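Here's a structure for you.
One protein chain is absent from this view; the other protein chains keep their places.
Chain lettering (A and B) follows the sequence in which the chains are written, and residue indices restart at 1 in each chain.
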Amino acid sequence: MARMKFLCDAERCIECNACVTACKNEHDVPWGINRRRVVTINDGKPGERSVSMACMHCTDAPCAAVCPVDCFYTTADAVVLHSKDLCIGCGYCFYACPFGAPQYPRVGNFGSRGKMDKCTFCAAGPEGDSTEVEYAKYGANRLAEGKLPLCAEMCSTKSLLAGDGVIIAAIYKERVTQRGYGSGAWGWQTAYRETVDV
Amino acid sequence: MLTKRKDRQASRTHLQTLTGGMAAAPLDRRTFLRRSGLVAGGLAALGSFQLGTVKKAAAISPPQPGVPIELKKSICTHCSVGCTVTAEVQNGVWTGQEPSWDSPFNRGSHCAKGASVRELVHSDRRLRYPMKLVDGRWERTSWEEAINGIGDKLLEIREKSGPESTYWMGSAKFSNEGTYLFRKLAALWGTNNQDHQARICHSTTVAGVANTWGYGAMTNSYNDIRNSKTMLVLGGNPAEAHPVAMQHLLEGKELNNANFIVMDPRFTRTAAHATEYVRFRSGTDIALIWGMLWHIFENGWEDKEFITQRVYGMDEVRKEVAKYTPDEVEMITGVPGEQLKRVAETFATQKPSTIIWCMGQTHHTVGTANTRASCILCLATGNIGKPGTGANIFRGHDNVQGATDIGLDVVTLPFYYGLTEGAWKHWGRVWEIPYEDLVGQFSSKELMETPGIPLTRWFDSVSLPKEDVGQPDVVRSMFVQGHASNSITRIPESIKGLAGLELLVVADPHPTTWASLAVQAGRKDNTYLLPVCTQFETSGSRVASNRSIQWGEQIVPPSFEQKDDYQVLYLLSQKLGLAEWMFKNIAVEGDRPVPEDVLREMNRGGWSTGYCGQSPERLKAHMRNQHKFDLLTLRAPKDDPEVGGDYYGLPWPCWGKPELRHPGTANLYSTGLNVMDGGSPFRARFGVERNGETLLAEGSYTEGSELTDGYPEFTMAVLQKLGWDRDLTPEELGIIQAIGDDMGDIGKVSWSTDLSGGIQRVALSHGCHPYGNGKARALAWNLPDPVPIHREPIYTPRVDLVAKYPTYPDAKQFRLPNIGFSVQKAAVDNGTAKSFPIILTTGRLVEYEGGGEETRSNRWLAELQQDMFVEINVDDAAERGISDGGWVWVNGAENDVKAKVKALVTERVGKGVAFMPFHFGGWFRGEDLRANYPEGTDPYVLGESANSITTYGYDPVTGMQEPKVTLCQIAAV
Partner (left out) sequence: MRIWSLYRLISAAVAAFILAFVLSMAPAGAQERPAVNNPGAQGVSEQQLLDELGKIQGRVSIPDRKATTLQQPQGRDYQTFERTALPWVGAFIIVGTVLSIALFYLIRGRIRTQAGESGQKILRFNALERLLHWTTATAFIVLAITGLNLIFGKRLLMPLIGPEAFSSWSIWAKYAHHFVSWAFMLGVVLMLLTWIRHNLPDRYDAKWLKSAGGFFDRSNRTHVPAGRFNTGQKLIFWSVVVGGTALSVSGIFMLFPFSFTDVNGMQTAQYVHAIVGLIMIAVIIGHIYIGTLGMEGAYPAMGSGSVDLNWAKEHHSAWVEEQQGKTGARPPPHTAAEPAE
């Protein structure tokens, strides 16, 4: 089975936010919930870089480890998913997530949060593939249709890569070899405990 | 944390209820419509709507498992890259968007706007029904009532003040067919007061570039930039304005190890990826380019052979450039001499080089001269007419190129024929309307041939005294279809104009800032809002920046009472009694003119620009066969049965009739190709000689040409002289003869007026180009500055330079006085630069477009930019006690105006420079005008308009405004 990963090539990312709205479009994500976002580092200064970030679907996912109700599970494609039926909205996964991926609709009293929502690698959730209930809770299930996450598919500069880790690492390596520079696979060390060596 | 969130669970329960309903009856259009109504009610019920308190509307168009998916293709309605949008339609509802892998332009990619266009259609903030102001309040009305009311008033004003007192403001958002109908309607109404966004976009490019080498469009294409070794972006920010173009730029940069030089007053997202970033002072582009040319001439880096063969007047440029020594240039622009020398050397020696620009060059009083200087830089270094070279001018809107070509412009009839008697007669022949009848529609033959009032000055044409306006009466009514009001400078004065209009009609998918400002101006009645479809709800062709024409099909029909542009124009022309002329050769189905027929009529008249070969059938074949076109050359394999040998989208000029199968022209002025492979020389547009010097090419010609030197444009007389007239078919000859009779001399019938296409066909068959083989003009004797010279902006912080580099003298242009010189002098005399020490420049954000109303009504985009802001340098902010994210007042240099916005403290802008995005509207002088919108149609995000701060300043050649440089002062609130 493939081991799905994301890789954002910061030499290509221009903070156009296509990944963000593609995600909103595909899953009808509500206002205030940002499954994906683009962060610009050193904004306005030489050396400025933008990186698109969402759930990285970590190896040994911290969110899953800290979840008090064990609502996370990892698919055969190594996609980290969760069950909104089990989630209690405690917010622990946000503290554990190195990438700020979990999102919560804020409701009711104090900090009590609704069911966590996050990037599903377009693989939805535990419900049956491509059902209405699944869409309502998690959004579309592109993986089940043999498609990859829409954010990466629609990336304006082909900066964001999604797919089997081996393949996207090879694509990235080829790029770096060709152009002679690259600022690395952002987040890989933390998420997958490995880097793309070029 | 400003954003309040709604319970996901709550919305889920809602959804489950809905899905429960859906299980019984699958979502069809009817349910969808009902549901969108419900959702709108929910949002409207929010009452006092505040920033950041948006609640999630339940998904109104979720995918429907098990229901067959129909794929439809249209073109993104935002920038000019021309990305294909692939829509998934189920039961007549647009339920999803898929990447368009086959398009050679976007290859699946989109930017934030393109990836969210589905929501443009579904947005619950759209106008649904015609509305009108009744005693200062918006009320729903019917189409019939609205059209009757508008028509009666228009006819009344026409009776009283003449046809010139109605202003027709069209749109770069039209399809070609919509543009053409709008243009034709204005012509038949009898005025040249008709214009569109190109005025405030690339009007100066069109004027400057066309005056240099024939046509004022992007010479190559986004894809061709992949071939460049040096890319110079001067006055453009494609990372935010044309993100998908950046794919081609960045991949080209990587594959060729190319130089990517960005020259901009602002360190943009594009600059972040540059190999060299040059910061210079806003409004000093000419000095900058001349500074580069100084080094190029000094070191002999110019392309001498190219200049000798194909350029006229370069010596005059040399003389001017000599004045721009490194010291002088550094003094004017602020760019270190060494850096500029390095950039000049790179551009001139590491070829092929291309220069890329956008609004950064055009939005100036010297816009035309700026673009001319850029062209001259290409000419001097021989960087034109080859892959990887050229002036790659990134247009703004999805069809601003098409709308420009089709002459939605105060100076010309469709396809740059101009306004001369000959031009009117040509179109009279195409339309089959006698010339005398056309003249009869105008106040006078003189006004018929006089350029109209540019839309940048529409309010001046309302507010100025009658005697200052060069037409029988001031403008009293305005019909706006698809144009923002907040993208035009000097908003405080436009509000006065709004108050002065007797009739205002806005036809648009959204109420736009026209609606909120009209109420603000105190309008009580005679103000209409007509709900119009987006391009996704109709069909038609649109032209990308690279001149490729793409056909978009209707994805879904409109949901409420919206009508498409064709229908609106049909209903109006019918009311005005012009329908019979308008649609003489165009079929109308119900109240909808058939766009394919409109395109065919354009094909019959668009000879001058090569809009003659792109039949609807060919365009549709291209959309079907997108995957066959090469990424680099945009060409399909020659053996393909449907599109063999064609360049994608048949980029104009595509000569002859469609049957001739000219492939279109991917890169303009490429002499290395046969004319039937898209080769072309410079257009012999300016005559054959001047002061004894030839204006025709010398020793340069296209591949396979039977004439191996320069030659003039083809006329019947030229054909006869060459003996090639024998090649004309009898049918062609008959048509030419008839036109010749009309003109009084068959010899005068030319490649551009011959409706048979015979002259073009014969010229091409001899390997020759119909428009001749001329030289490009480094010296354009018909312009105010035949060779561009640096001129300080009207509002400049460098008052010390005004005496040496003053702006153009006051003059009457486009029927109105242009008093830029007096304004500049007054600003210097009054010490404006002391009270307003910060240079203000404006530009785009990636999430929004143009006036921004439709994108700010798209919840997916609006969420990403919730506040209007001003970028201010860290030092300037510190001096003023301004903190990042805090509220500030931006005070304008005119009208005592101020705007309340958030501060974005950053080093993107240098010290003494501020930047504001121009997409916001709905606030004025710190006041929120949300209540001025018809209920439920206010965009999610409102904010101060940058253009309430921008000031006077108009390019003498085109009337372009100057929003890229003015002065302001900023203070913490």
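The rule is short, and it goes like this: contacts are C-beta pairs under 8 Å (C-beta built on N, C-alpha and C of every residue); 3 or more make two chains touch, one makes a residue touch a chain.
The model shown is predicted, which means the values in this text are computed figures rather than measured ones.
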item	value
For chain B, residues in touch with the removed chain	1-3, 52, 253, 257-260, 272-275, 847, 863-867
Touching residues on chain A - with respect to the absent chain	10-11, 17, 34, 37-43, 45-51, 53, 62, 65-71, 85-92, 94-100, 109-113, 179-184, 186-187, 189-190
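Going forward, only the chains that are shown with their structure count from here on.
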item	value
Rounded Å distance, chain A centre to chain B centre (Cα mean)	37
Contacting residues of chain A [partner chain B, same complex]	11-12, 14-22, 24-26, 28, 30-33, 40, 43-46, 48-50, 84, 104-108, 114-115, 117, 130-133, 135-137, 140, 150, 153-158, 175, 178-180
Contacting residues of chain B [partner chain A, same complex]	3-12, 15-16, 19, 22-23, 54-56, 59, 62-65, 96-97, 99, 108-116, 118-119, 239-240, 243-244, 246-247, 250-251, 253-255, 257, 267, 269-270, 272-273, 277, 846-847, 859-861, 863-864, 906-909
